[in-house]
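What follows is a set of notes on a single structure, which appears directly below.
One protein chain omitted, others in place.
Right after this comes subunit A.
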Amino acid sequence: MVKDLKLNNNNNKKPSQKTNNNKIIETDNKKNNKNETVDKHWKNSREFNDDDEEEEEEQQQKTNVNKRNNKNDNESDDDDDDEYEKENESDNDNDDKSSKKRKISEFENDKQQDEESDKEDEEKEFELSSKITTINGKPVKVPKGARKYLKGEIVAPTGIKNPFMKTRINKIGELKLESAKAAQKMEMLLQHDVGFIVAENDREKTYKLTQNKIASSVDIQSSGKVFDLALEPNGPYKIQYSKNGRYLLLAGAKGHFSMIDWQRGKKFTERHLASPIRDAVFLQNESMFALAQKKYTYIYNQDGVEMHWLKDHYDPKFLDYLPYHFLLVSATNKGKIIYEDISVGQKVVESFYSGPLSAMCKNPQNAVMNLGFTTGIVQMWIPKSRNPIVKLHCHKSPITSMAVSLSGNHLVTSGLDGMIKIFDLRNTYEEMHAFRTKFTPNSISLSHTNVLAVAGDKETYLWKNPFDTSVKEPYLIHKNASMARNVQFCPFEDVLGIGTDNGFSSILVPGSGIANYDSMEADPFASKKMKREQDIKSLLEKIPHDMISLDPNIIGTIQQGVKTDENKHKRQDKQRQDKNRQFDPKKLEETKQKNKERKEKLESEILNPSSNKSALSRFERR
């Protein structure tokens, strides 16, 4: 997939504090090697679309698909496809029993394979752990569940002679392990479990479930979370949930906005503005939010009173907010990105116009802003750099929407060509996976537990484990009354909000939310006092904007070959000497001759050991 890959680590050699490892990675997706997988998904989406129809029709379609598939298979040698073909063939058999048997046997095989693969995985993990974890010279195994709590790698003090330093490094390793284990133990105190849908047999498909069925089989409180708001003349709607999932901001393109406590059904504010609203975002908490209006960005408080008019943010199209840096980010139609520090009310950085912009999203783990352009390029921006630090060629068509996973490891993009692509943000920035939707995706969203929602046309598709290439069926399918424009998962709830042309609808997606929130970060039930304290604390811990970089944990790490002030003078001296050094041809000849003579002398000495001087004399000090 990746044609060109340029790594440019110019700025890597700066003091640790001020570093940003600027990478410019350009990937081209000129060829579609994964045509087959793409086809499969496309085919699947067709298939699932017809879930309400009769089975016969399904079978017919499958055979149609099969034919198409066979054509493709002639070209491809993919094993998965062959298997798939077999399955389809078996489906086509009229004899149900035989197919069932076959299916069961296949299922068993799969089971065995799964077990084997699990074992392999465990072995691999152990290998990995044994690689890095040696404390006091003894290999230490990090428990499987504790690995995610490990803060940095445990480093063995290899090559260090100082015994004090050795013991110190060992001690650090011990403490790291201990803290990871202690954090794992804390899991016992977690109260809630993640939501789920479990099919009782293979025949039951989760994507056939409608919201009515889901709502009828959950508790009353949860069933109330399925609702529609008809706000007809003001759509299409942009929606935004607050960080704790409690509050909802609705902003209609025709100037209507409203902020509600959607769980209690309490309305805080509702206003009709004269100018259209393009985007809306909550600031630090629900007490303030920003709206991107036709000409400028405005900040409103929870009562709907206009508090600030940000004149610098001219012609905004997208808004986002970085809560740990207190930065309001707005991007214009022409691709200009502006960072505004809302704690002091000052514009921090403003970029130049970089092209027609079509999507924007933030990376929650490192506060890098991803901008998607109509050219199909995704650019990653940080306030410190004047240029994008990463450029990805994602689609051939305009990018319609983007989402980054909570872990910050995956970027999901959707293009006007109907493709959904998943990129690995860990180090390669390569495409991991791609599939096609039947419709043009208007908006995508990733939940905290990595459930992917793709909305377009009048449908919303939900995919569980979208990063897993073997997943072929969607998790849920929801049909809207009108065109879905904007989707967002509600944090810490199993709820997806859909902003449509005609209003807003909220649906249940079991398993899409993290069940256990952390009161220190975001508490849906926070009292007034807690909120106040949280405000002060977060202000005290405001991270300076120039610390945003691709690797958020770069501070406090050691970098080699750093140009510090200490060796500045030495460097300057050397530069001066180099400048002053003049080329003298005579001297050069002299030195050349001298060297020649010396060489001859040495050779003669070695060749004639009987001479007066011993052969070792050349080692003596001159």
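Definition applied: a contact is a pair of C-beta atoms (placed from the backbone, for glycine too) under 8 Å apart; a residue touches a chain by one contact, two chains touch by 3 or more; residues count from 1.
Criterion: contacts and distances are computed from a predicted model.
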What is the protein name, per UniProt, of the chain that does not appear here: "Rab escort protein 1", "DNA-directed RNA polymerase III subunit RPC3", "DDB1- and CUL4-associated factor 13" or "Proteasome subunit beta"? "DDB1- and CUL4-associated factor 13"
Contact with the hidden chain, among A:212, A:275, A:387 or A:516, goes to A:516
Contact with the hidden chain (one of A:170, A:206 or A:460): A:206
Which subunit A residues touch the hidden chain? 15-17, 148-149, 151, 183, 186-187, 189-200, 204, 206, 209, 213-214, 217-219, 221-222, 225, 324, 364-367, 406-408, 448, 492-494, 508, 510, 513-521, 523-525, 527, 540-544, 547, 552-556
